[in-house]
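Taken from a larger complex, these chains appear in their original positions, while the remainder are omitted.
Naming follows writing order (A and B), and every chain is counted from residue 1.
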Amino acid sequence: MNRKTIDRIRKFTSDRDWEQFHTPSNLAKSISIEAGELLECFQWSDTDFDKEHVKEELADVLVYCQNMLDELGLDADEIINEKMDKNEAKYPVEKAKGSAAKYDKL
Amino acid sequence: MNRKTIDRIRKFTSDRDWEQFHTPSNLAKSISIEAGELLECFQWSDTDFDKEHVKEELADVLVYCQNMLDELGLDADEIINEKMDKNEAKYPVEKAKGSAAKYDKL
């Protein structure tokens, strides 16, 4: 997400005085709710889905994620890179290659 | 998310031959699963939460969102801006200001 998009999301929230609703807990609920709507695109079929609908629901998840980053004063790149350090250690290429097993089953 | 972070996520996936598991449906499930783990940080309290744990779970949601963008050939800024066009129309400032009501109840 680039700076202009982030600024647009922040302005959308502040123009509406919605920071008051954006507690971390409410945003965690919102991310789950929107993730459920995204999942609904695939409820009865894994392959026959409406891509335009998927785009909207995925965007909703991302917007609430940005709201949570803002509320907690976090930077997406920073927390993702910290997590990728852990993922790379938990899933070494030689063990994880081609396997969908969880790290504790590798 | 900057280009370097996106490239790191893509390399992590391709190094492990995991594209085969990254169907849109499996990624929608994964986003929901990780959103549930993020929500678990707030299961019994809205205010008493472990910020380090929140950072990890939020990062997991974002990584799977990037995987889905990649799988579907989408760009985060593009789909978010398209959705923000709709959100701004659905929630006009003068009606939505200070209200948590859904657009069809405004």
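One rule holds in what follows: a contact is a pair of C-beta atoms (placed from the backbone, for glycine too) under 8 Å apart; a residue touches a chain by one contact, two chains touch by 3 or more.
Since the model is a prediction, treat every value here as computed from it, not as a measurement.
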Give the total number of copies in the whole complex, keeping in mind that only 2 of the identical chains are shown in place. 4
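The rule is short, and it goes like this: only the chains that are shown with their structure count from here on.
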For the pair chain A and chain B, the C-alpha centroid-to-centroid distance in angstrom is 2
Which bits of chain B are touching chain A when the two form their complex? 1-2, 4-5, 8-9, 12, 15-18, 20-21, 23-26, 28-29, 31-32, 35-36, 38-39, 41-42, 46-47, 49, 51, 54-56, 58-63, 65, 68-69, 72, 74, 76-77, 79-84, 86-88, 91, 93, 96-100
